[in-house]
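My questions will all concern the structure given below.
Note that one protein chain is taken out, while the other chains of the complex remain in position.
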Amino acid sequence: MAMLEFDNVEVFYGKVQALRGLSLKVEEGEIVALLGNNGAGKTTTLSTASALMNPQSGTVTFNGADISKGKPWDVVAAGLIHVPEGRRIFSTLSVHENLLLGGYLVKDRGLIQKRLKHVYELLPLLDERKAQQGGTLSGGEQQMLAIGRALIAGPKMLMLDEPSMGLAPLIVAQVMRVISDIRDEGTTVLLVEQNARAALKVTDRAYVIEEGATTLEGNAKDMIADPRIIDAYLGA
Amino acid sequence: MSPVLEVRDLEIAFGGVKAVDGLSFTANAKEIIAVIGPNGAGKTSAFNCITGFYKPTGGSVLLNGADITGKRPADIAHEGVSRTFQNLRLFHDMTVLDNVRAGMHLYGGQNFLDAIFHTPRFKRSEAHYTEEAHYWLDFVGYRGRRGVPIRNLSYGQQKQVEIARALARKAELLLLDEPAAGLNHSEKQSLLELVRRIRDLGTAVVLIEHDMGLVMEVSERIVVMNFGKEIADGTPAEVKANPAVIEAYLGKDDEDEEVPAHGDA
Amino acid sequence: MNFRKRTIGMLGIATAVLLATSACSGGLLGGGGDTGSDSGPIKIGMIVPTSGSSAPTGASMANGAKMAVDEINKAGGVLNGRMLELQIADGACDAQQAVASANKLVSSGVVISVGGYCSGATLPTLPIFNKAGVPMIIPAANSQDLVKEGLKNVFLINGTGLQQSTAALTFIKKQGYKSVALVDDNTSYSVDITTETKKQIEADGAAKVVLKTSVNAGESDYSSVVRDIMGSNADLLYWTGYYQEGGLIIDQLKKAGYTGDIMVADGSADPTLATIAGAAAEGVYATMTPTPNTIKGAEGWIADYKKAYGEDPKPYSTQSYDAVRLAAAAIKAAGNTKTDDVIAALEGIKDFKAFSGPLSFTKEHTLASGGFVILVMKDGDFQLFDDLQ
Amino acid sequence: MTIDNSTESIHTVEAEAKKRGFGAWLSSIFENKYIGLVALGIALLMPFLIATPYALNIMTTAAIFVVLAAGLNIVVGYCGLLDLGYIAFLAVGAYTAGIISKAFQLPVLFTLPAVVIMCILAGLIIGAPTLRLRSDYLAIVTLGFGEITRITANNLTITGGPSGIFGIPGFLVIGDIDFQNPVIFYYLTVIIVAGLVLAAARLGRSRLGRAWKFVKEDEDAAEAMGIHTYKVKLLAYIFGAVWGGFGGMLFASHLTAISPMSFVFLQSALVLMAVVLGGMGNMKGVVLGALAISLLPEFLRDFSSYRYLLFGILLVVVMVFRPQGFWPPKGAEAERTKAQRELAAMANGLKK
Partner (left out) sequence: MDQATQVIWDGLFVGSFYALIALGYSMVYGIIKLLNFAHGDIYMVGAFIGYAILTSLGGSFQSLGLFALIVVMMVSMLLTGTIGVIVEKLAYQPLRGAPRLAVLITAVGASFALEYGVAAIASPNPRGFPVRLDGDFVLVLGARVTLPQIILMLIAGVLMFALDLYIRRTSTGRAMRSISLDMKGSLLMGVNVNKVISRTFFIGSALAGAAGVMAGAYYGKIDFLMGFIIGLKAFTAAVIGGIGNIRGAMLGGLVLGLVESIGSQLVGGQWRDAFAFAVLILFLTLRPTGILGERVTERV
């Protein structure tokens, strides 16, 4: 059984259809990339998975449970954590408070402390800036904070939306390294990227979305070489 | 004859961080200039300085030789500058035609008394607005419905409407902020052709764009920015060959695949 | 198509409005006031506030009027057994509402009006009743402005601000107060009294006005005015607003250690003043027309009132009671309900037995004798202190 | 020259298209006008059905309320500026009309120029320093101005203090026709109101009206199109003020007495409610909203002390089921046939 599964999902923004019968699967332990152009439906896919939007038709299941009519907090409680596009750091809250919010649904204080310690080890720069307001961090630091915040929630699966956006190449590389580390610790990852090559380097499998539906699916290594990718996605 | 747009040592800082730090370039009539650079390089900030949304902290912007630095956006629009926005800034509850009519605000041709009494002058000017709106929608190749609110349109159509609105201003200088973002391959091709037709109207076009293929193909000159600084300015061929550009823009060592610098340009 | 539906909807709404309005007024084409009819019940109109902050007073006035109507009807009505019919309309102490109500009463064919509490809301109703030929006996509102226009149909049965000020001055001189603070609530009625009192005190010269200021109604904290009064070292405060704020000011003033005396005008001469101010209200004087509590032999009346409405009568219950009785008397005297005859009858009234004493009108249609007396608060209720005779 | 010729030729084509008359565009325009006329017709017929002073009074009051709602709709509905002190303009208009007409014993109509000037001034005074504020702050500042206006009226001698001004002369007398007669005054009010509503609706469909809507939707984008957002907002304020002033003039004339009690915050809230309830930005909806808000409490009069309770509950219920108001702006515009578009394109081609 796939961990996250979309089956023929249709989503509308008002009258505009964003997803047109999208289907995909992410197996436990995998790291999967979701590629596509601006406006192709990548972010909508993640928003649907995290129940920010509910589909008109089709089903979304996470660990076998139907979440297509669920609420965002139920999805978070189930362990599916979404790191949104643009990071959405709470700007006037401190770094520490941002992290604590990640553990909003975790009732066990000891567990939160343990995870905090782990995140501060994994991302030491956050430890240094603990008391600083989130809004004062640089773009890369904010991205790390967003990922750290998601880890406090204890994700079974992490969905990252364009983590490399607006970051200098060196920082992008760092972020990608952190993502690999997270996967190595056993967390399933769904990665949305516009930057196809960077994404394909760290992922196992990939889907290409065009106009609200998946048009290509395959092994990351094959896809790098697939000319159709260039065609469909890079628009040669 | 002075260039349509001349940017000299432009600078803008936000809380000590210089988003644009010494940008200089010119754009002439019937010329297409591209401003490129990685995300966060300061391109949009530069656009906002030129169009008056930000007050530059240094340097100057000249339009046809006249200093327009630090004027209000509306005044700069009056001077003859038109623009589009990075994330579509259309009037969503209004119709396609009304959105294009926004670009014609400066045409005038009627006052409030005309409007209240529906004078012939008013009717003439409204008819004129409508003709123009249809004309520019046709010009950008918009084929959708025109009496419906913007929110019913697809992304590509909205992009077209935004360009039509900017064109309706009949400005001497047109700034396009990422016009190709979100477009599919064929839409990009028509955009390319559209930008050329706009240039042929006699307009100076400056565009920010990520799609290298399009940039290399359409632009006469390219200005490259990184971390607020201008690192190169030249023809597409010159820029492509510039090692500083390759290093800063595409990343060091094996990060060169970061941004697809493909294409045949 | 959508548009069609809307059109139909719109027409539907319009029709509904139409039907509802015509149902309300009950008349097609020119169903104007029919003041002159000489059979069926005699309609008496009364505008009092039944919503807004003065609603309690409005209710007590309505009760007083109802009581009089019941009594008269029980005794066989007037003009050969025609019954009185009381129509009460909300004035909300708001000009616009009062005008709407006045028109409503005129439309329903009232022949005489016995309402009017807030002067500000009563003023704009004058021309409406005037034009419709409806005589007005105004029981409570007493601003000078009401009679300034010299309208023939307007009669005040409450002492005017001027008369009340005269009473206040008499009392001030009698008690020997030297410095007086005047505080109003910035409404027309209240400012009328402070302005007149100030004029009279200054003309007389026996005392000095050390403070004249206003407060805003509807608040709880009046520490600012308390400070002003304390600072003015007045030995008498004369409050001319209503009891709601009056009670608060008196309480707060006493808490701040004020040792001077306090007097209130008729708008505050209500036992509720003591409910609000508590012990602080003890010993507060009031300029007021006589009320059942202060009149010997009115105990029976009070008992009847209590029995009928389950509460004590308020000051203006009697005024409205008298207004209805006066109206009936005038109609009886006129022999019909024609405007001019009723007005003439009212002008001819001599020593009508009202609670406030024998009642007759001056040329200006105000009370010939204001009949103001001084009450004092004792054990939570006002009692007669000085009849100023 | 070519330009004129070409547009003219298009007009002839349009005229021909009109004769065929089944296009969505033409029919919708036709129905648009139709609906306004139906409403006006009903308003004009009402006195033939019910001519009691009470009915005439509440209908006149409702009509005056419609003008206020139309004026506020310019400010809130078109331009998106939240104004919680709109009643101040009614006060300025009413007091100007009342003071001048009483002092010089002039018919109220003759105070019109003064009313308009005073309202423009009031609009400038209130608008100029505050229009740069964000909407919520603008709301409280306008509320403050509304209260200041009322308090000032309450404390000045010229405005008659708390008693206000009474005995205001009639609206106009020509020979034997006294416009103060309730029926005549009702007709006069309806005609003036209809004119003002039409004018406001037409403004909304003009260049200025579009500019207001652009500013409401996206100030930055509007600026980029060369629209001076500040000037345009100030204009919305001034137009709103003038409409309020007309309302005030009718109000003073109708009641013949005005006092500060009529200009409390609650009144501002009621006008705003009419606009939102009807459908912000759509003049027809706003008229409907104004009628509902001004007539509903009258219909609820029989519930006496419960009427505001019912009124409150009704407001909540209506908004819960129809948050965009009864009749929001439609958003769609007439489109032309392809043939017309091609012709237009040709005409433009000629011009280039």
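Note that the chains take the letters A, B, C and D in the order they are written out, and that residue 1 is the start of every chain.
One rule holds for everything that comes next: a contact is a pair of C-beta atoms (placed from the backbone, for glycine too) under 8 Å apart; a residue touches a chain by one contact, two chains touch by 3 or more.
Since the structure is predicted, the reported quantities are computational estimates derived from the model, not experimental observations.
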Which of D:Ala91, D:Leu143, D:Met225 or D:Val242 touches the missing chain? It is D:Leu143
Of the residues C:Lys178, C:Lys208 or C:Arg227, which one touches the chain left out of the display? C:Arg227
Among A:Gly21, A:Gly58 or A:Pro72, which one touches the chain that has been omitted from the display? A:Pro72
Would you mind spotting which of A:Ser50, A:Ser68 or A:Ser164 touches the chain that isn't drawn? A:Ser50
By the contact definition given up top, give the residues of subunit D that touch the hidden chain. 76, 82, 129-130, 132-134, 136-137, 139-141, 143-145, 147-148, 151-152, 154-155, 220, 265, 269, 272-273, 276-277, 280, 305-309, 311-316, 319-320, 323-325
Need a quick check: the contact residues on subunit A for the chain that isn't drawn. 50, 52, 71-73, 75-77, 81-84, 88-93, 97, 100-102, 104-105, 149, 153
Logged for subunit C, residues touching the omitted partner chain are 51-53, 55-56, 59, 183, 186, 213-216, 218-221, 223-225, 227-228, 231, 244, 247-248, 251-252, 255-257, 272, 275-278
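The rule is simple: only the chains that are shown with their structure count from here on.
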Winner on C-beta contact pairs when A-B is weighed against C-D: C-D
Can you tell me which chain lies farthest from subunit A, using the average of the Cα atoms as each chain's centre? C
Please tell me the distance, in whole Å, between the geometric centres of subunit C and subunit D computed from their C-alpha atoms. 37
Between subunit A and subunit D, what is the gap in Å from one C-alpha centre to the other? 51
What whole-number Å value describes the gap between the mean CA coordinates of subunit A and subunit C? 73
Where does subunit D touch two or more other chains at once, residue-wise? none
Subunit C: positions in contact with at least two other chains: none
Linking chains that touch, what shape results: line, ring, star, complete or other? line
Touching pairs among all chains present in the structure: A-B, B-D, C-D
For the complex, which residues does subunit D have touching subunit B? 7, 10-11, 25, 199, 202-203, 205-211, 213-214, 217-218, 220-229, 239, 329, 331-336, 341, 344-345, 347-348
In the complex of these two chains, what residues of subunit B are touching subunit A? 38-40, 151-155, 181-185, 188, 211, 213, 227, 250-252, 255, 257-260, 262-263
Which positions of subunit A touch subunit B when the two form their complex? 14-16, 37-39, 139, 165-170, 172-173, 195-198, 210-211, 230-231, 234-236
